[in-house]
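Working notes, beginning with the structure itself.
Note that this complex is displayed minus one protein chain, with the remaining chains in position.
Just so it is clear, A, B and C label the chains in written order, and each chain counts residues from 1 on its own.
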Amino acid sequence: MSLYFLRRALGAVLVLLVISVVVYAIFYVAPGDPAKLACGPRCNPEQLRQVREQLGLNDPVYVQYWHFLQGIFVGHDYSTGTGTMHCDAPCFGLSYQNNQQVTDLIAERLPATLSLSVGVVVLWLLLGVGIGLLAVVRRGGLLERALIWLSLAGTATPVFVSGLALMMLFCAYLEWLPFPSYVPLTDDPEQWAWNMLLPWVTLALLGASIYARMTRSSMLETLAEDHVRTFRAYGVSERAIIGKHALRGAVAPIVAMTAADFGSLIGGTMLTETMFGLPGVGQMLVRSVQTVDLPVVVAVVMLIGAAVVVANIIGDTLYALADRRVALR
Amino acid sequence: MTEPLVKVTDLAVTFPTDDGRVRAVDGLSFELAPGGALALVGESGSGKSTVAFGLLGLHRSTGAEVTGGIEVAGHDVLAADEAELRQVRGGVAAMVFQDPLSSLDPYQAIGDQIAEVHRVHRRDASRRAARDRAVEVLDRVGIPDAARRARSRPHEFSGGMRQRALIAMALACEPRLLIADEPTTALDVTVQAQILDLLRDLRAETGMGLILVTHDLGVAADSVDDLLVMKNGRAVERGPVRALLDSPAETYTRDLLAAVPRINVRRPGVPEQRAERTDDTVLLEAKGLTRRFGRGKRAVTAVDDVSLTVRAGETVGVVGESGSGKTTLGRMLVRLLEPTGGELRYEGRDIGGLSDRGLRPFRSELQMVFQDPVSSLNPRRSIGESIADPLRVAGRLGDAEITARVRDLLERVGLDPGAYHRYPHEFSGGQRQRVGIARALAPEPKLIVCDEPVSALDVTTQAQVVRLLGELQRDLGLALVFIAHDLAVVRQVSDRLVVMRGGRIVEEGPADAVYEKPQHPYTQGLLAAVPRLEQAEAAA
Amino acid sequence: GPEKSGDSKGSGADGAPQKGGTLTVLNRQPQKQFDPARLYTSGGGNVPSLVFRTLTTRHRANGAEGTKVVPDLATDTGRPSDDAKTWTFTLKDGLKYEDGSPITTADIKYGIERSFAPELSGGAPYLRDWLVGGENYQGIYKEKKGLDSIETPDAKTIVFHLRKPEGDFPYVATQTQFAPVPKAKDTGAKYAEHPVSSGPYKVVKNVNDGEHLTLDRNPNWSEETDKERHAYPDTIDVQAGLNSAVINQRLSTGQGADAAAITTDNNLGPAELAQVTGDKKLASRVGTGHFGYTNYLAFNPKAKPFDNPKVRQAIAYAINRTSVVNAAGGSSLAEPATTFLPNQKSFGYTPYDHFPAGATGNPEKAKELLKEAGYENGLEITLTHSTAQDFETSPEIATAIQAALKQAGITVKLQGLEFNDYDEKVHKLSTQPDLFLAHWGADWPSGGPFLAPIFDGRQIVKDASNYNTAQLDDSKVNDEIDAINKLTDHAEAAKRWGALDRTVGEQALTVPLFHPVYKRLYGKDVKNVVISDWTGVLDISQVSVK
Partner (left out) sequence: MTDLIGTKEPEAVTPNGAAASGARQVWRRLRARKSALVAAAVLGLLVLLALGAPLLAALEGQDANTYHDALVDSARGGVPTGSLGGISADHWLGVEPGTGRDLFVRLLYGARVSLMVAVGATLVQVLVAVTVGLAAALGNRFVEGLLNGVTEVMIAMPLLVFAVALTAVVPPDFPRPALLVVVIGLVAWGGLARVVRAQALGLKKLDYVSAARLAGGSTWRVARRELLPGLAAPVLTYVAYLLSNNIVLEASMSFLGVGVKPPTPSWGQMLSSATTWFRTDPMYVVLPALMLLVTSLAFTVLGDAVRIALDPREKSRLGVGRSKKRRAAKKVKGGAA
């Protein structure tokens, strides 16, 4: 067991390193000069040279990458002009844009992203499993078809369309909800929830539709299995069979899938955060890509990567726990 | 006379399918008195399970058409509303399904499943009481340490234990009728004997009625009073067991009886041939062959230090209980699996460590017929193509020649040569097994490992396949390794016999010697557990 | 034209503005920078101007009046001498930082010197170009002895020595580099986390990289010394990083705190404009702003076929400005331009239309010119634009031009570049496209910063961002620019800039397309809305919410 986790952890580190190399490589060839962007419009050549020097962009790319690795493992010292600033061991460098420590920037924004993604996962599970369950209970009926088609529509609507539509409806027209703006959970849990509701729903709709279909097909699969026939043959009611046996069988793969999706969800929060102006890492990523703020981009991409990998490990473990026939390999 | 427990009148069940309507049961009528025991026997597909399902109204809302009358303890199953039907199911009549693994919810503890079913019929029972009852019935069916094992999940049980658990589930509701659909087919003989004993005891104890569905006349002979022989959905013959086995009226019943392999009968007409070949060369030789799966604590040694020789043209039978390593051994012999230890020589050359590429020259000479006729054929390729595969790989023959040869092979194994372009699902189990044999024959091998080639088949088909293998061996001079857990079948084909247990060989010798004078206590136990038609016949 | 800027006078809810309340600011761009050295104040710098006072500042008044430069920390807008090469300022009395300590000219000198440090890059280039010894100065952190060209004979006086005459120096002194920074409080690159306020508000909270700012009153700011800023609200709550459509929707709905909200960087888009104009109540809450800005078509006159003036003229004739304006958001958001200078008096706007194309283009005349140029069988050219949906260099405008030129027999191939790619290519001599969509805005409302970077031959930059994309190096133009820079009378200078624009325009080095107009929605409780033509944005320092 512990060997298994050790192996997965090593794999995860490797994956993250590869990702960081890829990001470095892509951004090295991509247009957009971070020094120029940091230096401002109409920056003169001498100043540009100084800024390059300051950001370490005059070094060859592999040296830059080496410095980056050094920062992660042993930290880094930066000159502030008036003194030096130490950036502690997992140091992802300073933002080209305003010299802030990337780790601080991320730490500041993580709560919003976590609020969004955890809420979305909960909601999409509730919605997804709920709709799927309902569709199965009412299988063959009109309701099933309506639910399935509705969930298909959910899959086919981009977040920026559904998000704006929902906002227009609930915030501008009906005025039932506040226009989402992030209130930290620790400040005011109630306001936090009210403000997050719309972003949750928007992003959850996308996932929920997939999960509804998953739940439904998975449950139908289970319902066709022999052990369900056993319980039918013992007079167990259909409701109990669906609620207990079929759901149980469907939940295991969905739990595994949810864990696996949690990571990619953080990636998927980019659009939602941009759409609703939530101060999360996704939004920061979009903006940093546009401003070629490489340290931020690398760090966020690695964070997302780590989330995906960790979630996958958790997912596999949960799956093995839920379905003990599966062994961890 | 009291009202019968089961009364089936003019029952007909029709399934709509893609290829038209299938009438699985047609005008069947029978009765069962309270406490009586009836066996439904017949070849595969004769409608036995369909009848059993019908008794519990399990065809409802599946699309099947059911006509006629089914009454179970006074309940009209066809007309009953949902609530009444639920009462009948389990409460009046309980069913034990064929496949014990897939018939239990893999996610729930076995005790909980039994308790759940119990509470359906004893609404007043508390959760606790239901759990206690589950432990009680598990104990009753002979699960050791029932209180603890009730918390296990199905995959932690062995096949025999699972079958017991299913019976326990049935007992938990105290039904008046137990319907057991092939309760022992998946089990090896020792376990089968235990289960049959259990059923007998329970009947004696609770006085419940029993309907036993089986294609094994030996099983039926041991366990019931009456026999109903079915064919194509109709009753062929019905009567008390002894009378029927003794003097079957119908040819179909007689054929069925004749096909049952007898353990105490020597292999017919081979000795002289064997004598001819005694000095034959050693084809395949295994020395200390070992195979381990997994690593660390979870490692399993499936085959442990097995030494075995196969001479050209002879048949080596391998028997042993489930999990004793027979399949693993067989796969190693044809090098589908790489041994983790020991030596494997084919015609003097060590092939134990060769890579896939290195093995290619030998592939055609070592073939295998697989245990499961369903999974051993690619459902998406025509059977002709499957058989032609090795010929195409060899690349010696042209297209036309290959087709001709495949037709030839099909004919040889008793199939219509025109079936080249048909797909596996269009064949019955027995026919599929023949396709598998044809495929193994195609590259003209010197040795075929047959892994339980007949276990999945009913007796009639079994007999056909066994006969076919015998003929082929005679005609082509093949060496066979014949793996089975059915001792009677093995006896019919083997020159020499190997008995395996826990990955090791416990006894080895000429077949007749082993059968008639088993040395090892395990072999003795195995032989004793085989249900014998002869006893029934003799008693009659 | 300028007459439209009167629209914004009305201004919000009734009654005189009063102190108190919280003003919410809903913005798109987070205030990533809060170091006075790193801010590039052109057009924006609104929130920082509540915290940083500078030697001079812009006049906070509606419309054209707002293009004037007025004293802020200084007693006047600077006293020129030596042909406008030396500028002297004197500080007002009683100026204090948020901690109560006095503001001295040494702090202003220090603030400027630190702005040269590469750690604090980002500001406007003027000081580096103008101050004696500025071009190679590496900032106070590396060169501790500072710049000799800034003298502080006493705590109240500061003297700047420039390399050449710069009559516009008072305008440059409005930029945040001129804000005082107390040396003792300077933490270098981290100063932005706690900048010391000299203005009416101080930053009490700055989270998420400038996405959420809270500003409270600076008790040590005194209204007596500051005639321009009002500081009506008690608190200012800036929420940034918002989607443009969301900002406008929130302002129009005015739910809760949004009723007292403004935006300083978000315009009404065409879609929202259509909605707003259909709703009287909403329409009364729209302020209109102008900012000296021109969107134009830029040629590389050194490349074929644009080396032939006739070809350039033909294109100028063929342009359909109605389509272009529509693509830029319609006539309420863009005004057709025929001059390079913005249509504002302070820039020296002198109307001309050298190649009259009318409202929808003159393809006949264009064809004629092409024929003269030897392209009677038509011409194939490539137009480079960006793919950003910004209504400036966006594809819709390129397509409008493509369609118009087709009428004149010119086939236009479009080349759309990612914004970063576009920005980099366009402003680098070696990669500069031959024909592309460009725009230029003024750093202050004067002809100098508008014309010089584009047409001054000495401003052709080889290794960094170049804006003289026509690579015009005409000694007559250069000399005239130098001559005007000597003028310290703004009105006089404006006239000469206008004349220069007109002459340069004859060469058809650019085809002016349109000047943008900004429509800004504000909350229903917002009073005292002031939008000057200097920035075109709603002046945050004037707004009251009570």
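Convention: a contact is a pair of C-beta atoms (placed from the backbone, for glycine too) under 8 Å apart; a residue touches a chain by one contact, two chains touch by 3 or more.
Fair warning: this is a prediction, and the values are worked out from it, not measured in the lab.
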| item | value |
| --- | --- |
| For the chain not depicted, the shown chains it touches | A, B, C |
| Which residue of A:Ala89, A:Ala156 or A:Leu321 touches the chain not shown here | A:Ala156 |
| Option touching the unshown chain, where C:Thr75, C:Ser101, C:Gln255 or C:Gln415 are the choices | C:Gln415 |
| Hidden partner chain, touching residue among A:Ile72, A:Val201 or A:Val301 | A:Val301 |
| Contact partner of the left-out chain, one of B:Val6, B:Ala24, B:Leu178 or B:Met368 | B:Met368 |
| Contact residue for the chain not shown (choose from C:Ser81, C:Ser284 or C:Gln389) | C:Gln389 |
| Sites on subunit C contacted by the missing partner chain, in the whole complex | 244-245, 268-275, 277-278, 320, 322-323, 325-327, 329-333, 360, 387-389, 394-396, 398-400, 402-403, 414-421 |
| Subunit B residues touching the omitted chain (full complex) | 16, 18, 59-63, 65-67, 78, 331, 334, 336, 356, 359-360, 363-364, 366-368, 370-372, 374-381, 386, 389-390, 393-394, 423-425, 436, 439-440, 443 |
| In subunit A, positions touching the absent partner | 11, 14-16, 18-19, 22-23, 26-27, 29-32, 139-140, 149, 152-153, 155-161, 164-165, 168, 206-207, 210, 213-214, 217-218, 220-221, 223-224, 252-254, 256-257, 260-261, 263-265, 267-268, 270-271, 285-286, 289-290, 297, 301, 304-306, 308-309, 312, 319 |
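Just so we're on the same page, only the chains that are shown with their structure count from here on.
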| item | value |
| --- | --- |
| Where subunit A and subunit C are represented by their mean Cα positions, the distance between them in whole Å | 38 |
| Between subunit A and subunit B, centroid-to-centroid distance (C-alpha), Å | 50 |
| Centre-to-centre distance between subunit C and subunit B (centres being mean Cα positions), rounded to whole Å | 87 |
| Residue numbers of subunit B (touch at least two other chains) | none |
| Subunit A-touching residues of subunit C, taken from the complex the two chains share | 32-33, 35, 38, 40, 114, 117-125, 128-129, 135-136, 138-141, 186-190, 192, 207-209, 211-212, 239, 241-243, 245-246, 249-250, 252-253, 255-256, 258, 418-421, 423-425, 453, 461-465, 467 |
| Subunit A - residues contacting subunit C, complex | 30-33, 36-48, 50-51, 53-54, 78-83, 85, 95, 97-100, 105, 108-109, 164, 167-168, 171-172, 175, 178-179, 181, 274-277, 279, 283-284, 287, 290, 292 |
| Interfacial residue positions of subunit A with respect to subunit B in the complex | 3, 225-227, 229-237, 240, 244-245, 248-249, 252, 322-325, 327 |
